[in-house]
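Excerpt of the complex: some chains, original placement.
Letters A and B mark the chains as written, and numbering starts fresh at 1 in each.
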Amino acid sequence: MDAEIEEKQSRSIGEIISIVEALIFVAGEPLTVKTLAEVLTEDKETVEAAVEELVQEYEQRESGLQIRAIAGGWQIGTRAEFHEEIRRFLKTRPSAKLSLAALETLAVIAYKQPVTVPEILEIRGVQSASAIKTLLDKRLIVAKGRKETVGRPMQYGTSKDFMIQFGLKDLSELPSIEDFEDLIQ
Amino acid sequence: MEQPTEQLSFDFKSVQPHIVSETRDEIKLELGAFAGPLDLLLFLIKQEQANIFDIPIAKITDEYLKYIRLMKTLDISLAADFLVMAATLIEIKSKMLLPREIFDEAEEEIEDPRQELIDRLLEHQKFKNAAEMLYERSTVEQAVFTRGQIESDENNLETNASVFDLLTVFQKILERHKEEIKLEIEREEMSLAEMLKHLKAKIFKAKEISLHELFQEMQTRPELVLAFIAVLELVRTENIKLLQRKTFGDVILTKV
């Protein structure tokens, strides 16, 4: 405890500014001066001065980021003028995480392909129409012709994109239940 | 204030089995430092201050067997690998006892019976040291934090499922399915009369039924066959007919 207080008193203003910056960065949501003061065990005035200094610093060096007062706290964010580039970047990112329903449907298709919607329904026990649409949109599965049976339903299988995304050379590289059992023992 | 974190540091250099408390788990934890028989051997060699290139095999074998007996009396389930190593040691020990002359006649460089074991120990030691390096790296790395969540994160999570996630998920479905099959077997199967009744009620209510959808609803093969026969029966006996509005379109069951 004593050591901590000693350490605190030996902090330079530069150090306080650096820690404030790091804390605002990890918080994500707006961080109040009160919280900052508590974590640092410094008084509010010192913290306020540090934040002001930090805001100025970001402005002066024309950073791509800014420290903004928002909802009663301080938050780090990108400068508005770069919104175009940021939007372009966000669009290039891999598409959103698969829902459990989509992942389940994908698993059934991967292991049972070629497989029809009624067959997927039978295995999963729930309707998979929207999951299938999601997987088609993400190009993880493709239609593989119709099955010669009542209603001639469409059959689905995994795509080349699926192999790339899951790092598979060919379908035989999918782990089998046996591989898994070895691990569980 | 922070609670002391368990297992915060490993003493890689001197792993020594000792009982910390009386609960069985604790004993396991401490002995667990000998991740395998090679670790135990390295420890014994060090304890004897022996040279790894000239292992006093008789002494080390005795010590090794003593530890195995200790673990057994502590009721710790021994991995088979420990026993395999015990057998290997005994074999090397007996080979060392054979008079050298028998081999000398072959006029070839005689390999030390211990050589293979020494190689394995040296190789293993390298990876133990590498593990220590990884441990130190991760400790340093844990002092660095990345930014908190921002708005754009929520819409842009990366697909991070691996092939093993696919397998795990698939296995869960199969298990779930197994239970359902059990239930289905117990359920009494529909008779043709019941199927006819069911279909008539349905068509009376809906006026039109898509055959495609009707067949999809059927849970089992027998039900599907029953439904098919029932449709034919209804068309034959009731004022119900089948029609197809366009080529290759859905076949519809409709009341006349």
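Here is the rule we use: a residue touches a chain if its C-beta (ideal position, glycine included) is under 8 Å from a C-beta of that chain, and two chains touch if they have at least 3 such contacts.
Because the structure is a prediction, the values reported are computed rather than measured.
Q: What are the copy numbers of each protein chain across the entire complex?
A: Composition of the full complex, by label: A x2, B x1.
The rule is simple: only the chains that are shown with their structure count from here on.
Q: What whole-Å value do you get for the distance between chain A and chain B if each is reduced to the mean of its CA atoms?
A: Using C-alpha averages as centres, the distance is 26 Å.
Q: So in the complex, the part of chain B that touches chain A is made up of which residues?
A: Spelled out, the residues of chain B in touch with chain A are 145-150, 152, 155-174, 176-177, 180, 211-212, 215-216, 219, 224, 228.
Q: Which residues of chain A touch chain B once you look at their complex with the stated criterion?
A: 22, 25-29, 76-77, 86, 90, 93-98, 100, 103-104, 106-108, 110-111, 117-118, 121-125, 150-151, 165-168, 173-177, 179-180
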